[in-house]
Structure formats: structure tokens, C-alpha cells
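As you look at this complex, bear in mind that one protein chain is not there, while each of the others sits in place.
Each chain carries a letter (A and B) given by its place in the written order, and its residues are counted from 1.
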Amino acid sequence: MFKKILLATSGAPSTFGAARVAFDMAKRYGAEVIVFNVMGVPTKAFSQEVNDVRTGEKIEVDDEYRAWVEEELKNTFAKQIESVEFSKMILTTGVPHREILRAARDEDVDLIVMGASSGESSAYRMGYPGSTLQRVAKAARCPVMTVHRETASYWGGFGNIVFATDFSKQADNAFKFALTSAKELDCDLTLLHALDISGKVLDQNSIEDELIATRKRIRDTYVPQMGDFKNFDIEVWEGVPYVEIVKMARERSADLIVMAHHSRELDPEKARLGSTMEQVILRAGCPVVSVSKPDKV
Amino acid sequence: MYDFLTGPMLWVTFLVSFGGLIVRAVMYVRGLSWQLDRVAYRPNMSYGLRGGFRSILAFIIPFKARLWRVRPGFTIIFFAFHIGLLVTPIFLEAHNVMLQDAFGFSLPALPTFVADTLAWICLVGGLFMVLRRIAFPEVRIITTFYDYLLLVITVMPFVTGLIARYEMGDYNFWLMAHIISAEIWLLCLPFTKLSHAILFFMSRMQLGMDYGIKRGGMKGSDMSW
Partner (left out) sequence: MPEGKLCNRTPIKTDEQLKLTLGDKGGKQYYEEMNHLDVDSEKLWATIQKTMKSRIKTWLEICAHCGLCAESCFLYQVNGRVPEQVPSYKIQATLGQIVKKKGKVDNEFMQMCMETAWSKCTCCNRCGMYCPHGIDMGIMFSYLRGLLYSQGFVPWELKIGSGMHRVYRAQMDVTTEDWVETCEWMAEETEEEWPGLEIPVDKVDADIMYTCNAREPKHYPEDIAEAAILFHVAGENWTVPSEGWEQTSLSMFAGDWECCKDNVQNVYDAIERLKPKRATGTECGHAHRATVIEGPYWVGREDGQPPVPYVHYVEWLAEALRTGKLKIDPSKRIKEPVTLQDSCNYVRNQGLKDVTREIISYIVEPGYFVEMAPTKEHNYCCGGGGGFNGIGKYREQRNMALRKKMDQILDTGCKLVIAPCHNCWDAIRDLEEEYEIGIRWSFLKPLVIKMLDVPEHLLPKDE
């Protein structure tokens, strides 16, 4: 189901986890890896002079520099590139999220893999709100996988998938992706809804009633779509959503968390602080996939 | 000598001087090019004229344009100098007597005190002009000998005129000097930078038309100079 994977990397060590997963998946499932790097954000006129995405310092991008970056990346990922059958490298300049989306569209990729940064780098700040991840996840037509913590990248293929739902339309798309993955990759699938009681003190009976009702809702919403797929569990737990999701993933030794991304809120304050998805990405011990559009599910 | 200077020579001087200024004005207008200047003068004449007049008025009325308002000291001295320069010769009693003699009509004459004051104002103004050329670096760097020369030429009729008026020294000599220096000044008008007497209006008109047509006037937005 993954024929083309776009690995968006700055070449920095923080993205090695994402690279590891991307190349592993490619090897396992015979996909092509496109190593995609944005060399810098243009500062003036013809994008010749850019602010390096990692360091923020000014560089002149010419053929020489380009070749040097390509060399660097090839060396960094030498072993992994060897291990997969098909790979290529694309280097460009521009605003990172925009270029990632552009490449993903042009190449018609099935999955984008990124190492999540917090997006605080000033090289990104162009007066546009939202981190690279937020903007990519929001607009990408294919699922976006993020690998943040180092530990999240040590895995041996997909065996357990946790799908966290909030019953939104995007969650439907995310579910389709989770189901397809589970079926094709022969995994166990956990359907989880975290009942948000953060900051509230509710009556326990009503909580438990809610749990039952939600469990039924999951059953009614998603089970009919499963066909003859039987390897699933339905879980509903109360708590702080991102905590519950991370805990469930840990408990099930999940290799993948699938969630819906649908925040239209691009106000950096609102979207960043406490966004469930961001928190899950930061804390999960495995890759997290965000799905919003129905295209590549 | 006196008869010559106030007779044929004066005629020639006025002809060349005013005629010359008119020629320069005409040459200026003929040298305008709507395409090179990038202003569509003819098709939008009414907007152009409106813009042009606004432009002239803003700078010919003290403290109207923002430029004058941010430089009050200079504005006062500058306008005083020009008023003294222009009003005195036109409304001086002595000149008007000559006018009456020659053509049978004359303009109202200034009271002596007023005429004297205006002449002195012109002198003092001229002096300040010279001083600021020496004192201010932003003026000094662009000032040339030519600028000083023109100031001297302009002020000379007033110096000689006042000396004659106060009857210091040989009256006839200073009177002659006054007439010659005045005729020199008049003759310089069309051929030197003193042509700004007419070209100021041309240049301002042009810029005003530019703003009145292309740069805002036709959008209903007047340039508030």
C-alpha cells in the first residue's frame, strides 16, 4: 500500500528516527523512498540566498553547494539507501512546508515521513503561523507520519496499530487508513476513544455511562466498515486525551498510532498548546500518522 | 549716457529680458513629451490644470506646502526676500514717475518708508541666503561660485539703489550704477538660473499635472503638498 514514501529531512540528527522508519518501511514493503530536503528559506529576490533551515545562517545556493548537500545526505543515509531498491533525492529551496507539499503532490506520494521539530526556528518564521508539521498535516493529501522521539524509531515492522478517534469526518478517513494498514500488513487494531475529562470533576456514574455509550458508538460507526476483519479491540478510557492515547500505545506495544488531523485553527497559540496530536507526537514511543484527507487511504 | 540707459537700452533690456523669458517658457512647453514624461497632458487637461494650479499655489503661498511648514525660519526669510525683491521695483515711486512720463499711466506708489523697508529686507534676506550657503553643509556641498554670483547680481540693484536713495557719495555715479546693475539683472533673467522666475511656474505646473493626472488626481485623490 505504500508505493512512494517522501522522507522530508533536514539531514539533522533529530530526523534520523524518521529516516530509519521510512527506509525500514520501504525495505519491508518494497516502496520507493524520496529523500526530500529543503536547503533554505529564500531571503530575497531569486532564492539564491537562503537562510539555512537548521542554523538560520545565510547561504548562497549554487550548483556547488547543492552538490555538497546531496553528497552529505547520501553519506548520512548511505546504508539505508543501499538497503532499498528504489530511492532518489530531491533538493530545493523555499518555505519548508510549502515545498514538502509541492513535492508530495508532484510525486503523488502515498506517505510523508517527517521528524517533528517544534517549528520554533526563526528560519521558518515568515509571518505565517503554524509549524511545518501543522501546515503539512493540514494540507497534505496523503497521510503524514511523524517520528519524534528516538525510541519511536526502533521497531520491527507493523504489528499493532492504535487508532484514536474523535468521531470527526477526518477521523473516518484516518480509520480507513488504519483499517487498510491493519488488513494489508496483518496487524492487530485497537480502536480508542479518549473521553476528555481534563479539568473537570464529574460524577463517576455519568462517566461510566458515557464510556458505555461511546463504546457503542465506536461499534456502530466503525465495525460495519471492517468487513471480515476480526483482529480488533474497542477501548474507551476517560482522562486527558493525549495521555490516554500514549498509555494505550505503550500498553499494546503499538508500532503505529493513527489519528485524524483537522485543526483549522492556525493561530499558533491555540493550535500548539495542548493540541492532542502534537502532544501525542512528542510523547509516543512509536511513529504517529496523521490523516485528514480521504485520498490515500 | 543717462538718456541712453533709460531710453533705447532700457527698451532693448525689457525686450530681451521679458521676451527671453517668454521664449524659454514656450520652449519648455514645446519640449515636453507625453510619452517620455509619461504624463497624458492633452487627454486629461482639466485634471492636469487642476493639479498644476494646486501645485503652484501650494508653493507660492507661505506655509501652505508641508515643506514651508517644516522650515518656518527659512520660509519667512525666503518669502521676505522675494517679496522685497519683486514688490519694490514695481511699486517704487521713482520708477512709477518714469512710467508715467513714458506711457502716461503708473501703478500705485509705495510710501517711502515701506519701500525702504522692503529694499532692506531684500538685502538682509540676500545676506542670509549667502550665509546659509556657507554655514549649512547640505547647502555648501551643492553651492557653486555661480550661485553666489547670481545672488550678487540680484542684490546689486538694491545696494546701488539704496546708496543712491540715501544720497551717499556721488549721486550720479550710483544712479548710473543702479541702472546698469538693474539692466544686467534683467538681461540675466532668461539666460541664467534666474529664469526660474518663469520656469518655477512651468516646472511646478508640470509636476502638478503629473500628480493631477497620473499620480492620483484622476483617482479623486489630491496630493496634499
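Please note the rule applied: contacts are C-beta pairs under 8 Å (C-beta built on N, C-alpha and C of every residue); 3 or more make two chains touch, one makes a residue touch a chain.
Treat the numbers as computed from the prediction; the structure is a model and nothing was measured.
K.L.:
Looking at the full complex, which residue from A:3, A:27, A:54 or A:102 touches the chain that isn't shown here?
P.N.:
In the complete complex, the chain left out is touched by residue A:102.
K.L.:
Looking at B:21, B:39, B:85 or B:175, which residue reaches the missing chain?
P.N.:
The one listed residue touching the chain not shown is B:39.
K.L.:
Tell me, which residues in chain B touch the chain that this view leaves out?
P.N.:
Output for chain B: 27-40, 43-44, 55, 59, 66-67, 70-71, 74, 133, 136-144, 147, 193, 195-196, 199-200, 202-204, 206-208, 211, 213-217, 219-225.
K.L.:
Since one chain isn't shown, list which residues of chain A touch it in the complete complex.
P.N.:
Interface with the chain not displayed, on the chain A side: 42-49, 60, 62-64, 94-95, 98, 101-102, 105, 122, 126-128, 139, 141, 167-169, 264, 293.
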